[in-house]
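To start, the structure under review is shown below, and the notes come after it.
With one protein chain held back, the other chains of the complex are shown just where they sit.
Let's turn to chain A:
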């Protein structure tokens, strides 16, 4: 077989509601803003039109979409053709668990009103499309410690910081 550079990185992650409203977008590849918007529209439409009986995987262009719904939020990861879809489901699940640990019984409203925290948590879990930290405790602790840092610097500002 031919030796091509094999990557297993995630290309992008999207979170959106059942009405198709975007709640988070993380891109690990470079694309123009217009293109990103087009992709989001397309993918949201594809996934929202899937019924219960179908698998969690969709072939899309040269990538694969792995998606799962948690309560009212859809989590969607785009992975490469040779990547492991079942493991990606576990990646998504781990992210949800981290959110849950941090927010305590996380729901969509938490993600809406604290979207920046959702990003921070994701960035402690995944860098450049690859999992960086496999300990649940460590990832959440890093966020909480960072939050503390924020507090001390803000000094007399009211919580939340902004």
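Simple rule for what comes next: contacts are C-beta pairs under 8 Å (C-beta built on N, C-alpha and C of every residue); 3 or more make two chains touch, one makes a residue touch a chain; residues count from 1.
As a convention for this text, contacts and distances are computed from a predicted model.
Comparing "Oligosaccharyltransferase complex subunit", "1-aminocyclopropane-1-carboxylate synthase", "Ferredoxin-2, mitochondrial" or "AP-1 complex subunit gamma" against the UniProt entry of the hidden chain yields the protein name "AP-1 complex subunit gamma".
One of A:19, A:105 or A:134 touches the chain omitted from the figure, and that residue is A:134. Per the touch definition above, the residue from A:48, A:63, A:89 or A:107 contacting the chain not shown is A:89. One chain is missing from the display, and on chain A it is touched by residues 1, 3-8, 22-25, 28, 30-32, 37, 53-59, 82, 84-87, 89-91, 93-94, 112-113, 115-116, 119-120, 123, 127-128, 130-138, 142, 145-146, 149-150, 153-154, 160-162.
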